[in-house]
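Heads up, one of the protein chains got dropped from this complex, but the rest are sitting where they should.
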Amino acid sequence: MTGSQIIFYVLSAAILGLAVLSVTTRKIFRAAIWLLFTLVGIAGLYFWMDVAFIAAVQIIVYVGGIVVLIIFSIFLTQQSGQEMPAPPLLRKVAAVLAAVSGLTLSALLLNRHSFTPADADFDAGPERIGMQMLETGAGGFALPFEAVSILLLAAMIGCIVIAMKTKPAAI
Amino acid sequence: MFLKQYISDVYQGVKSLLRGMRRTGYYFTHHKEIITQEYPDNRDTLVLAERFRGEVVMPHDENNEHACTGCTACELACPNATIKIVTRFDVTPEGKKKKAIDTFVYHLELCTMCNLCVEACPTSAIKMAPTFEHSVTDRSKLIKKLNRPGSKIREGVE
Partner (left out) sequence: MLSLEHITNAVHQWLYGNLSEGWALFAEFVIIGVLAISLFSILGLVLIMMERKVSAYMQVRIGPNRVGKKGMLQTVADTLKLIVKEGLTPDGADKFLFNLAPFVVMVVAMVILAPIAFAKGFQIWDVNIGVLFVTAVSSVSVIGILMAGWASNNKYSLLGAMRSGAQIVSYELSAGLSILCIVVLTGSLRITDIIAAQENGWWLFKGHIPVIIAFVIFLIAVTAETNRAPFDLAEAESELTAGFHTEYSGMKFALFFLAEYVNVFIVCAIGATLFLGGWMPLHIGHWQGFNHVMDYIPSSVWFLGKTFFLIFVIMWFRWTFPRLRIDQLLNLEWKYLLPISMINLLLVTVIAIAGWHF
């Protein structure tokens, strides 16, 4: 077992353990923090794969954006500091069943495809990603990129419209 | 119009911030402006402000004479009974009785240095002194007698 493999297994074990902690803890804020560490672990996995750009985006979007948003909504909620009551046994069993079935479904789907390892000089630098993003030919992402940017623009304008104070009617 | 207002806001904001920074920058580079006194080290050369009020004193001249007539205006003016004047009656050579002070008692521990007694005094017999090292080991030492032993009122002060 090489050092790289050891790092992979340690990271994966940490991600899985923290994910389990995040769904079993009964304090909502702790759940958010465990989720945060899970996402950081996934970013670590990306760093391990040498796709630093994706890792940085993972940290910016999930850790810096979504988890902070979750924490903010927890802060703004009443009585969020209290421990939640333990769920009834039936719900626990149902949750475990749902998780196991989801896992088996994705495992079955993944097993139907054979994955070939990438060749050694696999380039995922920001230049390559940027060119691929704006590529209009085969394998390019120009259209989805533009569609997503229009969607985000629409969302931002919608936010501004909602947040804008209505002026009193002109006299 | 809106744009003009916006640009002028930004310009004015930056300008006023830079003005503030110029002031602090001036102080940073000009150490002679420092007003801190390194107290116990410069005890001998310490210069206090003219208006510093440390305690009430009664100035006596070289003949051991003061200007207090014993009118008790200061005692009445004092808001917290810091001054207590004990008067006596002297007999003048013409045989008239004249009021004079026997003891001018000043309680430093009660004084708030409000300066009202000095303002009330019609003959400017008392004033505020710029002393501040008042610490003593016993509270009773803070009760001071302001007129010196054997002193008397200056001629011509009514």
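The first chain written gets the first letter, and so on, giving A and B; residue counts start at 1 in each chain.
We take it that contacts are C-beta pairs under 8 Å (C-beta built on N, C-alpha and C of every residue); 3 or more make two chains touch, one makes a residue touch a chain.
Every value quoted in this text rests on a predicted model; they were computed, and no experiment measured them.
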Identified contact with the non-displayed chain, of A:F8, A:F53 or A:F141: A:F53
Interface residues of chain B (partner: the chain not displayed): 9-10, 17, 20-21, 23-25, 27-28, 31, 33-36, 38
Hidden partner interface residues of chain A, rising order: 3, 27, 29-30, 33, 36, 40, 52-53, 55-57, 59-60, 63-65, 67-68, 71-72, 75, 81, 125-127
